[in-house]
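Note that one protein chain is taken out, while the other chains of the complex remain in position.
Chain nomenclature is as follows: A, B and C, assigned in order of appearance, with residue numbering initiated at 1 for each chain independently.
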Amino acid sequence: MNCKIRLTVNGTARAVEIPTYRTLLDCLRYDLGLTGSKEGCGVGVCGACTVLLDGKMISSCIALAVSANGHEVTTVEGLAGDERLHPVQQAFIDAGGFQCGICTPGQVVSAKALLDAIPNPTDAEIREWMLGNLCRCTGYYKIIESIRAAAERSRA
Amino acid sequence: MTFTQERVIPVERERLWDFLMEVPKVASCVPGVEAVEAVDESAYRGSLRVQVGPIRLSLQGTVAVEEQDRASWRARMRAEANDRRVGGGIRARMSLTLAPGEGGTRLRVETDLAVLGRIGEFGQAVIKKKADALLEEFAHNLGSKLHQGG
Amino acid sequence: MAHRIIGKPIGRVDGIEKVSGAACYSGDVSVPGLIWGKALRSPLPHARIARIDVTRARALPGVLAVLTAKDLPRILVGRRMFDMPLLARDRVRFIGEKVAVVAAADPDVAEEATTLIDVEYEDLPAVIDPEAAIAAGSPVVHDNPGAYDGAPAERPHPNVQSVLRFKLGDVEAGFREAARTFEHTFRTQLAHQGYLEPHAGVVTIDEDGRVQVWASNKMPFRLKELLSHALQLPQEKIRVNLTPIGGDFGGKGSLMDLPLAYHLVRVTGRPVKMVMRYAEELMAGNPRHPSVITLRTGVSRDGTIVARSVRALFNSGAYAAFKPAPSVSLGGASMGAGVYRIPNLLIEAFCVYTNNIPCGHARSPGEPQMVFAEESHMDMIAGELSLDPAEFRRRNLLRDGDHLANGHHLEHVRASDTLEAALKASDYSQPKPGPWIGRGMAMTHRHIGVGFTNAVVRLETDGRVTLRIALPDTGTGAHLVLRQVVAEVLGVAVDDVAIDLATTDDFATDSGVGGSRVTHTGGRAAYHAAEKLKAQIQAEAAKLGVPAEALAEIARAAAREGRTLEVSHFYDAKAHGAVTSFTAQVAEVAVDPQTGQVTVRRFTTTHDVGTVINPIGHQGQIEGGLIQGLGFALMEEIKTEEGRISTLSLGDVKLPTIQDIPPLTTVILEDPVGPGPFNAKAIGEGSISAVAPAIANAVADACGARIRDLPISAEKVYFALKQKEGRR
Partner (left out) sequence: MNAFEYAAPRTLDEALAVLREHGDEARVIAGGTALVTMMRQRLLNPGHLVSLREISGLDRIDAANGDLRIGALVTHRNVETSPLVQEWIPVLAETFRRVASVRVRHMATVGGALAHADPNQDPPVTLIALGACVEIRGAGGGRALPVAEFFRDYYESALQPGEVVTSVVVPRLPAASGAAYVKFLPRTADDYATVAVAATVSLEPDGERCRSARIALGSVGVTPIRARAAERLLAGQLFGAELLRAAGEAVEAAVDPLSDHRGSAAYKREMAAVMVGRALTQAWDAARVSARGTR
């Protein structure tokens, strides 16, 4: 029971034929070769699979690819401009906002969405927005620092 | 997990006993049971449709009467059933005893239930509640059936 | 001495691929023709396999192979004790044990096929509880464990995997001296390491007939040895390719599914990927051992500890295969002595077979369990002696020249400085801000790991430097640390030092990552290699009559003569100077008397460390370990019902979130006496173990409820309070 779907992924129109049961995450990773988004918990809790669907962050591991037909998807691969990292990505490097990096694609996608929605978030707003992105390495302190720094950088 | 359930069935002990020892008849009182057929004189094959939380199970399996002791009004049964689609099953050892009870016969069911595979993911508390609901309905059906002189 | 690069807060420039999504983890590896393997797992804790019928699974369109034990050689695998079959043969010993494996081009088809395999089981009596397991007449999990390769000789009961003992002095005599003795028993829970990358691996056989492996494994060379044994292939037929690892915390050192992936490759002729679902991680990973620990301590009139005996039961589950130590036990058991001078000591740790998930190593193996018990015990004794917990500790702290439980003689002991610094920074002696608020402390120490590592340093013709190593990146920032070491020695910038990640083909051996080892072993290997290269460069410079800073010119001159300026160093540390690293932590908690809920209001962590090479990475290790300790203390638990894991997702097993972390004060006592490069010590395992007892002691201080079993749930505190107040 295959189906043809069209997605705009990181600004590029893509058409792909997939089984109806393909999750958006598996479609991105295995049908489109974008392995930046990861599967962690597989139940929408950990946030390693976070992507933006029409600009809103979702868990691609519990979204069906066919349900995204005709929509716009932004993944971690779509954040950086040519040659330049997104300010959020740079801030995670400078402040040590990651260690093993498996949750990092989801973290930076969520943080980017946060700063798009709230350019100058309070710590409370950071904690509420990032609640759904688990990190086992950092204990979150340096993730908060990274997002603060990114906000300052984009203000400057 | 082991649990004990008791219900009073408004019929005299002898009639209840005779009825309970005929598995196909008993099965007809268990909500969701379908197509029971004898494998041999003490074992039967059948299926049970039951909903546990969001999942509709179709359990295919067997029931075997392991002991019938009319002198002490005690019988032991063993049931095994699996659901292929969901991937899981149940193993149950049941001990039935009949005692006089106010207004009828007290049916006491002691169950040692093992829930296997994905069905178990809902936790024992939920399974136990479902088992209680099943026995409740079973006892009710049993009562009415025997009154129709089943 | 002032350094140019060592000690500077350099960001994680080693992680550009991680923030951009380009980093290729083992689960991301793609090779042409790749197919998927999925395992069928046992639904029963202990049973005989009467029959397996795979015909319906084989018949499913898209299925390329179905394997059961009879299709595989009779090999037992393990990291030290070899007691685990690749697939269950005749008998399953825990819920989640693999009984069959399927290959298909589509992972969902492979999974579907596993549901079409018919297995007939005959139940066997299962033993779930570790104390019951070593009682007379309990069901036996393995018929003859003594016969397994790597099995320790001592076996007081067939369900005992190993007995680990630490002895100082004469414990009976010690207790005879004691004015008072105290005994308490504690329990800790089953807990997953919590890495967010489930085990993943890709296996293929290349055109030269060599087995190529990409795996989330932190010890590539040990993996090659273990695979060589498991697959019955000579080591040179196997190459392990290094990938970044999505979190290790002790859990990523085993074969896991790799042998099965290989056999699927063998029968299908296609490359195979196997990735565990997180539910599989929770039912069949290799989590932290649950424990039952009893401590008995004899104290003299003046509050000096004169004797202690400790008995630890570690519930190891159905196999010993995941434990790497030669003892087939958990070294953390030695922490039964705490950070104290105990003249007469006996610690006995038993790893016990049960029909549960097999357990393995988790960040500072055995220590969070033992330190929770030991440091809670210390506060309970202090209470009985009406001594302030800090004062009771002061009277017994280790000092220079003392011996650890393992007999190790100590120098540069900074236990006291570390404790006092923690007390000061946490306002421990200040009045508490209100009712139902309490403070608690706990201490521990952690050794610096040993091992052996190769490093090759090469001067490129553009004047840049390449460091070639075969140490996987588990996320700790080790690669950056090594670049800093080389840059410091050679006087170049960190950005001018590149890591060239080797494979197992490129070196003879390497002890890999783990055990607070890498900064020491990798750092020293890189340091000595860089020193050698520096000497070469100076010689070349003198020959050419150019300044030694003219690196590009020097390299090109050598290149013109067909030479590369490249040196290697193999660093092998079997032991090191008698130093360790002390930790003291203070928790301030509030307890809600209506619900028992514990809120950590502030947390202070103090560390006695060597030279800090990268303050950002160093602090990151402290913070990460500390929050893992917080989760272990308050919320993390894999729950089981009769051997079946009833919490099979991260929706049920909860890890701390960004909203669950307390305000943190960190105090670093830098003391350059470590065996690492530039006298560094270790930090990765220093912050996790004392968190739970610090919180437990703070909860007792806040409300008088003493919780002896982890995690410290609101419910336990609530009912403890209720019992204490005799409330109905």
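Annotations for the structure displayed:
Here is the rule we use: contacts are C-beta pairs under 8 Å (C-beta built on N, C-alpha and C of every residue); 3 or more make two chains touch, one makes a residue touch a chain.
Because the structure is predicted, anything quoted here is derived from the model rather than measured.
For the chain excluded from display, the touched partners among the shown chains of the whole complex are A, B, C. Note that of C:Asp108, C:Glu225, C:Asp506 or C:Glu566, the residue touching the chain absent from this view is C:Asp108. Within the full complex, the residue among C:Gly7, C:Gly21 or C:Pro656 touching the omitted chain is C:Pro656. Interface note: of C:Asp90, C:Glu236 or C:Glu715, the residue touching the hidden chain in the full complex is C:Glu715.
Where subunit C meets the chain that is not shown, the touching residues are 108, 111-112, 115, 279, 594-597, 634-635, 637, 639, 646-647, 651-657, 659-660, 713-715, 718-719. Although one chain is not displayed, its contacts with subunit B can still be listed: residues 51-56, 85-87, 118, 121-126, 129-130.
Contact residues of subunit A toward the unshown chain are 1, 3, 19-21, 23, 42-45, 47, 50, 53, 56-59, 61-64, 66-67, 69, 110, 128-129, 131-133.
Operating definition for what follows: only the chains that are shown with their structure count from here on.
Centre-to-centre, using mean CA coordinates, subunit B is 48 Å away from subunit C.
With centres defined as mean CA coordinates, subunit B is found 51 Å away from subunit A. For subunit A, residues touching at least two other chains: there are none. Shared contact sites, meaning residues of subunit C that touch two or more other chains, are absent.
Residues 19, 21, 26, 29-30, 33-43, 45-46, 48, 75-77, 79-80, 85, 89-90, 92-105, 108, 126-128, 130-131, 133-144 of subunit A are the ones touching subunit C in the complex. Subunit C makes touch with subunit B in their complex at residues 43-44, 114-116, 123, 641-642, 644, 646, 648.
On the subunit B side of its complex with subunit C, the touching residues are 1, 84-85, 87-89, 91, 114-117, 120-121, 123-124.
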